[in-house]
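Below is one structure; the comments refer to it alone.
All protein chains of the complex are present and in place, except for one that has been dropped.
Per-chain numbering from 1; labels A, B and C assigned in written order.
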Amino acid sequence: MKTDPRAVKTGVYYIDGDVAAGLGALAAGCTFIGGYPITPSTEAAEAFARVAPSAGAMFIQMEDELGSIASIIGAAWAGVKSMTITSGPGYSLMMENIGLGAMLETPFVLLNIQRAGPSTGVPTKTGQADMMQSRWGSHGDYELIAIAPDSPQEMFDYTIKAFNLAERYRCPVMIMSDECVGHMTEKVVIPRAEEIEIEPRRFYTGLPDEYLPFKPDADLVPKMVKAGDGYNLYITGLIHDERGYPVKNEEFKSAYVRRLVDKIRLNKDKIIEIKEEGISGAEVIVVSYGISSRVAVRGIERAREKGIKVGNLRLVTVWPFPDEKICELAKTIKAFVVPEINYGQIVYEVDRCSHGKANVVLVPHGGSGVHNPDDIFDAIVYAAKQEGKIEGVVEYKTKLEKSIFGGGNKLKK
Amino acid sequence: METLISSKVQEAHPEDPSKIGCVHPMEDVLRMDRIPHIWCPGCGIGLAVTAFSAALERANIDLDKMSIVSGIGCTGRVAGYVKLDSFHTTHGRAIAFATGIKVANPKIKVVVFSGDGDLIAIGGNHFIHAARRNIDMLVICVNNFIYAMTGGQVAPTTPLAAYATTCPFGCVEPPFNIPYIADSSGAVYVARWTTLHIRRLSNSIVEALNKKGFSVIEVISPCAQYYSRINRLGDGLDMMKFYHNNSEIRHGEDTKNLDIGFQKKIIVGKFVDRERPTYTERYNEWLSELKGAKDEPG
Amino acid sequence: MKTDPKGVLTGLHRLNGNHACAEGALAAGCRFLGGYPIVPALEIYERFLERAKQVGATFIQMEDEISALAAVLGASWTGKKTMTVTSGPGMSLMMEHLGLGVMLETPCVIVNIQRAGPSIGIPNRPSQGDMMQVRWGSHGDYEIIALCPSSPQEMFDCTIKAFNLSERYRIPVSVISDEYVAHLKEDVVIPPAEEIVVEPRRYYTGSKDNYLPFKRDKDFVPRMVNIGDGYRFHVTGLTHDDRGYPVMNEECQEYNVHPLVSKIRNYADEIIEIQEAEIDDAEIIIISYGATSRAALKAMEQARRSGIKVGSLKLVTVWPFPEKRVGELAKKVNAFVVPEMNFGQVVLEVERCSYGNTNVIFVPHGDKGVENTDDLLSAIKHATQEKSVRDGLIEYKQARE
Partner (left out) sequence: MNSIVTAFAKGIEKSGVKPSMICVPSDIPFEPEVVDFLGVDFFHTTRGRAIPFGTGLKLGNPALKVVPFIGDMMTLGGNHFVHGSRRNMELLVICINNFVYKKIGGQSVPKTAPAFSPYSTFDEPFNIPHLGNSCGALYTARWTALHIDELANSIAEALNKRGMSMIEILAPGPNYYTDIKHIESNVLNFYYENSVIKNNEDPRNVEITPEKKIVVGKFTDKERPTFLETYNTQLSSVLGDKFIPYGCVPPQNKSGGRNGGD
């Protein structure tokens, strides 16, 4: 399906990632954003608020993050594409309703511009420490999709992709960006409306009396209708059957929640997007995402100059995680090096999926800044030199850590 | 561990007050090692803090038994500059945090000092519930009509048609009348002043500090950097002139008449002063009812 | 340190898990409960409130779970031992303040009686779907301690232990139980007050002028003072230095946040408590926690009777995860069988820590009743037939009637 031309501000711009995401949302056909201001994500909301009135869209600033996310779930059921914008602390507040979104199989997009945490942390500086939260933050079992763009252009492109995935799989999609990307100003090319492909909502078209709100298609995704169309909907956050009616027996619970997780797990190959470069024949592979992947390139280049065969694997979709891909690669290489702006999150997934076949070196960073490429280079050199197998994640001690907590061993277990 | 802080950390924050080279008359209640503060030129929060500090000296309260809690935002930084047991907590939850302190140890005098976005937008629920319970605390709400810390977004206090970055074509939501909502949810003391009325504000704070129950003082304050700039209202001084010409003291005014329009008249004064049993009193009553004897709370 | 005898109801009692938890809290010296009612944790409030008047404890029912945890953190700084009680949806709302608790290094206990999720789910059915949430649910980097009791007696013991750990490491500690244990009635032995050891708060004792709220001891844990003691300290959820003043740079972020992680990671061995049974000759080990370990132990016995050498590893502390021990055992056994009442959470950690040395079989548990062992036994049989180590998890598929 093509998008609405009124919503596409075609042209070449020099804008930051937040603004690009705001324009991307509009281009993707999003007509409702409920948000609450939080540094460093406000620019996206402001950009949307500026262009929305002339495109038939609405930005409403709700009273808090709980209200923001509840309102966009409501709007999605009223038939529009909706999104909210936040950062770490706001994201934590949204956790309960992300579960509701997953349970009601509501398509919506959540843009999280990560900042340094925990708690209030450093509001104006970058971090990547909400990655695990995006997967596990709400209670109960669910699966969702998370994307990590690394440039303003990608913020635009992947916001559109996020909406498409949300509609395709009827689940919340997280754009897990970070402050660096959000506030980075680069060239962004917004194509013409005809060139933007958007996924239509999976509307039900059969007989009204036969409609079952949670009856899945073959790919485990059910079809949706709009509130007010006379379907007499019964939608509940309780465990429910195909009609949407609450059920209280455990067997049904398993079956229902199993479908919620399986609709993502079984469609994983279609969802996952990774970018790889120099993988074949590599002895060390750098696994990264978001802003870290741009910093890593410098470290990789230096290592290649030294003659080390380094591959570069960038996770565009972080969740679902590419288990099999990592598992296969682990068998062919010596080690993975994982630079992250946190003290170890995605690295545990890499560690898990490498099944002891390859060493895993974490290059941590506490946030509030990005890695020193030298650290990544050093870690690659170390990983390439290592002959034996080391169990568990090896935490590389960065220059910054040494300068604060003193020298000691280069690496610590 | 101290030596482990890199030199950069130390440079960023001169620890030695002598470097600044002055002794402030309110040194006793302000953290001089944190001055200079982060507020912009023309901001009114400093005036509110001055009024508060002056009140502390006059209120005849043991400052060691006093705690100040702030949320997030420009005014949220106040806790960091006032030399009491001070807590800078999460966005909107200052009142909830303070409730815990007060209920767990009723001997502590608790002050919540925060902004309009923090207390009334995201923290609105805690505000009305603490008022309903009548938790014994003083809430000073600095109202500058905008979210200033994040760069000028619309707040639930932004007057209709005023501009803000998330309302680039004018605010479309009517603002809260903070004294009215405080009154209707059960606050025992409600007053409003502007940062121009610094002496009256200070008197009001002294009065409220000695009041038992949930007291609210709204302080209208200029935000020269965002609100005034976006709406072309001049700088801090212009706003003060505006307050001078457009505020009217009406003690005891019915709280429903206290709406603030865009650049309209501001009614200030003390509006509510009544008595209601506090949460701790009712809790103790409940305990003694059940036990037949009065129990020492907490 | 000995506990206050007022809170200890010494003797043999028949209590359900929730009541045992309330008794444990009071025995550990908890004197402040802030919360918001939610099924299936209600009985803890009821019990606590009923007993509050006898021990002089304070109770407040806040307007929501967000404020409940905020109030608990505030109360903790007055010197009281504090707790909040909730279930899944409430836990999700508490996530922001869990982060604040970690950042302010405030000791408190969060009891989460898990119910079936996601979202509202089924309020009165057990589940273990919040295991990863408690570890990863708040934004930013932190490490957490989570204890998982499997019986009312353990609810009592773990609650006391949770208070002790929270004072020792100055961190919010979760007791993450489930509806089954919470409503299970069994004998609970409450020892005399003299026998209950409680960890005292790590108070600062030096001069008032030199107090720095976040100056860390060698073990990365700073010392605390009470509000009202005249220290006039400042604490903030922003990244801060030793004085508690915000500093917005990379160095301070590393200086502040890395110890938050290290103070748990480096002392994981002291914190971790696991219970092993019949490990020595085991070919297959069931790794379980909480209510599922009841089924695990039964299955172990039944399997042993039929001649399969099965052992059990029960996680009392799920977080931090006993990486080393699981890694060691992985080399010795043919398979780990991991029953959980969810669709795969802690099993991912088991998979990670077995480094491709053994098969990991995941059993989604609980469909046929929490203590039913059918699925476990057939998973064990399945494990014995598995000859080579496979890549990734093997998920046991139940035979559906």
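The rule is short, and it goes like this: contacts are C-beta pairs under 8 Å (C-beta built on N, C-alpha and C of every residue); 3 or more make two chains touch, one makes a residue touch a chain.
This one's a predicted model, so the numbers in the text were calculated from it and none came from an experiment.
Asks: Going by the stated contact criterion, tell me the shown chains that border the hidden chain.
Replies: The omitted chain makes contact with A, B, C across the full complex.
Asks: Among B:176, B:193 or B:242, which residue is in contact with the omitted chain in the full complex?
Replies: Of these options, the touching residue for the absent chain is B:176.
Asks: Using the touch definition up top, pick the residue from A:38, A:85 or A:100 that touches the left-out chain.
Replies: Residue touching the chain left out of view: A:100.
Asks: In the complete assembly, which of C:39, C:212, C:248 or C:389 touches the absent chain?
Replies: Of these options, the touching residue for the absent chain is C:39.
Asks: Thinking of the whole complex, not just what is shown, which of B:63, B:161, B:198 or B:233 touches the missing chain?
Replies: In the full complex, the listed residue that touches the missing chain is B:161.
Asks: Need a quick check: the contact residues on chain A for the chain that isn't drawn.
Replies: Interface residues of chain A facing the absent chain: 6, 32, 34, 53-58, 60, 62-64, 66-68, 70-80, 82, 96-97, 99-100, 104, 200-201, 203-205, 208, 224-238, 243-246.
Asks: Which positions on chain C touch the chain that was left off?
Replies: Against the left-out chain, chain C lists 36-39, 42, 45-46, 49, 59, 61, 63-64, 89, 119-120, 123.
Asks: Please output the residues of chain B touching the missing chain, sorted low to high.
Replies: 121-125, 128-129, 132-134, 156, 160-161, 169-177, 180-181, 183-186, 255-256, 279, 282-283, 285-286
In the analysis below, only the chains that are shown with their structure count from here on.
Asks: Please categorise the chain-chain contact pattern as a line, ring, star, complete graph or other.
Replies: complete
Asks: Taking each chain's centre as the mean position of its Cα atoms, how many Å separate chain A from chain B?
Replies: One centre to the other, that is 38 Å.
Asks: Taking the mean of the CA coordinates per chain, how far is chain A from chain C in Å?
Replies: 28
Asks: Residues of chain B that contact two or more other chains, please.
Replies: Residues 4-6, 88, 90 of chain B touch two or more partner chains.
Asks: Give me the residue numbers in chain A that touch at least two other chains, ranges are fine.
Replies: 89, 119-120, 403-405, in rising order.
Asks: Quick one: which bits of chain C touch chain B in the complex? Just the residue numbers, please.
Replies: Residue positions touching the partner: 31-32, 34, 52-53, 56-60, 62-64, 66-68, 70-80, 82, 96-97, 100, 104, 212, 215-216, 227-238, 241-243, 245-247, 249, 251-252, 255.
Asks: Report the residues of chain B in contact with chain C in the complex, numbered from low to high.
Replies: Where chain B meets chain C, its residues are 1-2, 4-6, 8-9, 12-13, 31, 33-34, 63-67, 69, 79-80, 83-90, 93, 95-101, 103-105, 107-108, 125-126, 129, 279, 283, 287, 290-291, 295-298.
Asks: Can you check the complex and tell me which residues of chain B touch chain A?
Replies: For this pair, the touching residues of chain B are 4-6, 72, 88, 90-92, 117, 121-122, 124, 147, 149-151, 153-154, 156, 165-169.
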